[in-house]
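Note that one protein chain is taken out, while the other chains of the complex remain in position.
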Amino acid sequence: MSNISLKTEIAGIKMNSPIMTASGTFGFGEEFADFVDFNKLGASVVKGTTLKPRSGNKGVRITETPAGMLNCIGLENPGVEAFLQDILPRIKKYNCPVIVNISGNTVEEYGELAKMLDVPDVAAVELNVSCPNVKEGGIAFGVEPDSMSRVIESAKKNTNKPVIIKLSPNVTDIVMMAKAAEKAGADVISLINTLMGMAIDVNTWKPVLGNITGGLSGPAVKPVALRMVWQVRQAVKLPIIGMGGIMNATDAIEFMLAGADAVAVGTANFVQPDIINKIYDDLEKYLKEKNLTNIKQIVGKLQA
Amino acid sequence: MSNISLKTEIAGIKMNSPIMTASGTFGFGEEFADFVDFNKLGASVVKGTTLKPRSGNKGVRITETPAGMLNCIGLENPGVEAFLQDILPRIKKYNCPVIVNISGNTVEEYGELAKMLDVPDVAAVELNVSCPNVKEGGIAFGVEPDSMSRVIESAKKNTNKPVIIKLSPNVTDIVMMAKAAEKAGADVISLINTLMGMAIDVNTWKPVLGNITGGLSGPAVKPVALRMVWQVRQAVKLPIIGMGGIMNATDAIEFMLAGADAVAVGTANFVQPDIINKIYDDLEKYLKEKNLTNIKQIVGKLQA
Amino acid sequence: MTLPKHELIDGKVIRHEQIGSNDVYLLDIDIFTDAEQYAAGQFVQLQVPDGEILLRRPISIADVNGTRIILIYRAIGKGTKRLTRVQCGDTVNILAPLGHGFNLDCQKPLLVGGGLGIAPLILLAKRFKGKADILMGCKNAAEMDWPVKMYDNITAENIITTDDGSMGLKGFTAQHLPDVLAKKAYDKIFVCGPEIMMKSVAEIAKQHNIACEVSLEKRMACGLGACLSCTIETTRGRQKVCKDGPVFVSQEVFFNE
Partner (left out) sequence: MTLPKHELIDGKVIRHEQIGSNDVYLLDIDIFTDAEQYAAGQFVQLQVPDGEILLRRPISIADVNGTRIILIYRAIGKGTKRLTRVQCGDTVNILAPLGHGFNLDCQKPLLVGGGLGIAPLILLAKRFKGKADILMGCKNAAEMDWPVKMYDNITAENIITTDDGSMGLKGFTAQHLPDVLAKKAYDKIFVCGPEIMMKSVAEIAKQHNIACEVSLEKRMACGLGACLSCTIETTRGRQKVCKDGPVFVSQEVFFNE
């Protein structure tokens, strides 16, 4: 399919396809090396990284729900220094843009992380202001436009890389948050992060998850994610990375029609570790069937 | 199981069980007469009713999503007068408390509706301030605490019946909304209404639903609903009616452990029209297995 | 008309096979209940086994045989594709019978079916005990295979059309209706098929002053008249396809158009 192109570009990041991975679901990429053709992956968004190493939450960290899963990993990660020293040198060989998802406890920490990650092998940083699992700060930044804006400004001031803001769906007005993000200088908007949920064991009368609540992801959340991408597309000009329950090319196309310039695959990586390849191939087939040649031709084309 | 009791009471409404129906999913009750034993149903919450008859939305009104469905019925209903004249006299024979779900375009309309429904055969009114399908007003009342409070006050002023406020999950802070409802004088809190979602047809590049967006219900939303019930239970003293994806007794028990005094079954009625009976029987079995005698013994018993 | 009570029935699959080139399947289910009482035009809400599919799917009752019902469906979407995996001996749960069937009151009926719409007319033809004619059309001869077999011997005359002319008359079914009407004194037309075809047929019936009943489809959730997914506007006000239909007098539903 030589005349069909899935290549795209987001905030100057050249990508072989609009298919990215969702932070926390693809490790550092290398775990999927047996399955994924990195030439088909637009960019690898790696595990949420913090200033200091974090050991994450205790107890049960995931549980399955109808067409979805709850997780409360709690941002376990080796810290930004270990990432830069040990991991980045190892993963740059895949020749696929690496985007680092970062979480801070304070506005300043986001700036500090952004600065440390302003290195040649990192393509961009993605600000996680919505992880519902971290008690210190995480949730507040993502649901309140002013503090979110300060986080964006802090990151922007400290890096020359594109700054992606990842929005939380746990808000009344996603459009207001997106507009605030645009105004604060974000280069790209990612959405959605997980919906806050919970599961209970009726035998023990205890919460299933160690952290009581967790983030809902997977096909169950797709209708909500799609709606938010569509709403945000109409309100801001920034490129959008759409995600939430993408399991196949059809889902990816729905997000792109709604206005996503690229998409990220999350939970699906657990279900089918070679899903990135399959979505790539099926996107090509779709374009062919529709007599299109370029994936950008479908972005935002919803006739609503 | 004569020594086991599912009987309960909410705001003075005596119910044979904590199992209710969710508005809009059980018609006026009579449609399920071939299947449901009304002695097992705690209360029947009937279709959303407005002052004037409404014809609802055009085009496709439902579509299935992973473990859920989207609807944009758009509050089709014959209007409160037809309800009082034609329907209520017909359905009172089931000897099961009838709760009327009402939607107004203005604060005053809620009061007017509440007043008209302050009749002997209506057990309570439930204020729908969150239906995401009605453009005139509906959504605003449900996501903003002040206007919601005015709606509650307007209804309270006009009726002697208990006033149930049904909260929208499409908010940043469900606890704040619940507290505002309590302060405004609501007698009971219902949660959750549907999550706002969307579906797209990748062949036609059009939204699947006639109204573009619709309300997500069914098992997919259960983790979110459960989390909200649990959060609200810790913040307010009012009785709670929990709903969102309840498909079986286990789901109902999860909600009650999280703090729901009663539960409402919605989408499950479409899947299994006799599900109310089954949940009733299985709740009895559960109590027996756990050596309990009264359903109230499990309410709010989550060990978190 | 008092309808039989709605029932939830665990049926047993007796036969399940592909009968049409274009993904058309026949499902023969023993429902351990007298199916002969069902009216032609009524439908069932079938639960797709295995739990992934949430809502039931509405399928017309194509035929009945003692305690068995025949459903004929096309695997077009997620639910019907999953349904094709059901095997003989499997249990499938149905909610039946739903809706109102055709009103058989007439002297010389003409049935008009297009595509899958040919299926529910089988039981109707049988109820007319040989006195009905059928005008039926598909895209091509291959798709016409099962209808030809099914209508062998249950009607007075079968008139076949195919879009490409590979069998019978060439062209859209409704195109040939005026000719058919010219030949015999039909006093009622019963039509089931794509909406565009039903509208054309209804229009022609109106011009010829012949009574016409149509069987409509709308997306359904409950099938019981409770959810209001399937409301349509009619000359008698809003009606629910699942409960007040799916069969309607054509002039009541196709008006002003």
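Letters A, B and C mark the chains as written, and numbering starts fresh at 1 in each.
Basically, contacts are C-beta pairs under 8 Å (C-beta built on N, C-alpha and C of every residue); 3 or more make two chains touch, one makes a residue touch a chain.
None of the values given here were measured: they were computed from a predicted structure.
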Touched by the hidden chain, restricted to displayed chains: A, C
From A:Thr63, A:Ser130, A:Thr159 or A:Gln231, residue that would touch the chain that is not displayed: A:Thr63
Candidates A:Glu9, A:Asp37 or A:Glu76 - the one touching the absent chain: A:Glu76
Contact set of subunit C toward the excluded chain (per top definition): 50-52, 82
Touching residues on subunit A - with respect to the absent chain: 24-28, 31-32, 34-35, 47, 55-56, 60-64, 67-69, 71, 73, 76, 218-219, 267, 269-274
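Throughout what follows, only the chains that are shown with their structure count from here on.
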Chain pair bearing the highest count of C-beta contacts: A-B
Gap in Å, rounded to a whole number, between the CA centres of subunit C and subunit B: 36
Touching two or more other chains - residue numbers and ranges from subunit B: 67-68, 218-219
